[in-house]
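Every protein chain of the complex appears in place save one, which is left out.
Labels for the chains are A, B and C, by order of writing; each one numbers its residues from 1.
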């Protein structure tokens, strides 16, 4: 596929809870173009959602919901054997709550990206993507669903078409890929990349050439609209800065996914 | 105020939780004109909200949110020393979640009535009403806030005016009143009326004459737009039926508050 | 194994939550010999635990903990991808909390039976039984772990031996069995038996002959120490009554598992 000149950078934010603080939201948001805001089931909550929306508004980034499983102590990272109806209902509830906070501040949600185990279960079972897409279609057909770029591209595009919503394919900046385009499991060594320079370089290459080096050095064709980055700690933020600058230096604009999808 | 020929009957619904069932929603909803749907903090939840919206739609009643304190095990009945910001945020979250379920089914919320301890704290401290009103004004100026009819009428009207929202004054069909127009505390004997005939009669009298007999038999002037009834058990439903029929027999229409406020 | 003249009947109790009532605890407890008390993660809670212990004490039944997944809205029925450490910790926490309520009333726990999805996951993966057994061994080596009677008998006995605890094999009175001794999945037709007479008859046969008719009418050898019954509704209680009377009529004593294991 042809070279692209625009890309979105997304990061999870608003994941603090009560007195518990996580994430350098104030530092990472100015560096990215879209935020995924936790909605109270796996993290976050009313006060945190309000604040995250404020920060997003100040920085002019695209605002998205980051719904997860109702598992606070497990941070939504544990697979739960939920029904597809429960997926739809839980997503509707969480996205609806965030829509309210966005509306109060004059914003409208741009996208939805499921969190943690919900995302992983969708990657394993496209029926979960379908359920989420159906929930989004019911709420706002302008909502973009963020999905994993990789092997199931056509199946995911079919889901989007069926529900008349847009999807954004996502690339994980710091995750190793298998030759089939899937993510290397976090349980394997080398699943997460730590070298900021290397990460920035592969991101630029992916954006410009649509190519990523897999774990075995084979080349994978991979096209993505948005790149997942992190703001958990100073090193993560430094990595985002590096990615952003490398993209801009290569003539690529970092802009919210909603502006070009 | 002059005699009125329209009144709303409201009842709390959607208060089941997971496998736990409470309330004869299917039986009481056809008898009333507005429902207050629990939003997951003190009771209810995504599946229950979806189902309550369905039932409300089938029966053509006005749909309202019934936000409460985040206290499932206490059913939102325990006062919590929350801040006014927390009130606003928790109400925004819960109403937003319900707005989403209503929207999916083609409905729009008519009103908001706080639940249990949140309602009681508002009755004790008008700043809480003000915070809730502010939350509603941010979400949808067509939302009606249900408040207790009684001593603070002008103060409550001022709050509504300040936030450019409507309020509905509420009368409790089965609760005894003090001579000052406040509710007799549930801790006192005789706080709750159980005779269905008497209850129906006083409701009709209140609607037509704007007068209620207080606990000491003194007469209180009390004008209300909506009457709170219950669907917890067969006796409660029978009482609602009696109230409804007595109203209709007296030439009073039972219609959603949003149609006449 | 030879004919037995003693058996235990166990039922889940204390599964109410806040205002939500489930289970006819008062009616079923006098008919059985051991209770499994919910511990607040999937159902129950401090007040319910205290009350269930009281009821158990009044009726002289064996008291057990019924720990489950931290999933109130799902009633602990949804598999969760927890670690074995989490299993041990969650079981320790819940059993410890119930031990406290038992101690206050002068009782000591007899057994532990995991609830719902936790039980099912243990049946699928013996490492979960092992983790639960390890938790019990740390707390009180006199605690009996209730496990599913069936195909893995020797493996389960090895776990008990390794941790120096006792196990009780459990038979489900109203569940159909596969020819290999496993339970017919609830998703299949005929998984749950409803005819009270038939159920009582097969229970007696299982106890006296150690034989159960599988779904396909083949005979399975199955020895159990305790029989799971239910007190959810009047029909269930009537079934328990029938089972109890049939056992007694056949010369079998219904006594807490701790008295004969």
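A few remarks follow.
The rule is simple: a contact is a pair of C-beta atoms (placed from the backbone, for glycine too) under 8 Å apart; a residue touches a chain by one contact, two chains touch by 3 or more.
Bear in mind the structure is a predicted one, so any value in this text is a computation, not a measurement.
Contact with the omitted chain, checked across B:59, B:79, B:152 or B:250, is made by B:79.
For the options C:98, C:176, C:222 or C:255, the residue in contact with the chain missing from this view is C:98. Contact between chain A and the absent chain runs through residues 17-22, 45, 72-75.
Within the entire complex, the positions of chain B that touch the omitted partner chain are 70-71, 73-74, 78-82, 117. Counting over the whole complex, chain C has residues 40, 45-47, 49-50, 85-86, 89-90, 92-101, 103-104, 138-139 touching the chain that is not drawn.
Throughout what follows, only the chains that are shown with their structure count from here on.
Computed from the mean C-alpha positions, the centre of chain A lies at a distance of 40 Å from the centre of chain B. Centroid to centroid, with C-alpha atoms defining each point, chain B and chain C lie 43 Å apart.
Shared interface positions of chain A, i.e. residues touching 2 or more other chains, are not present.
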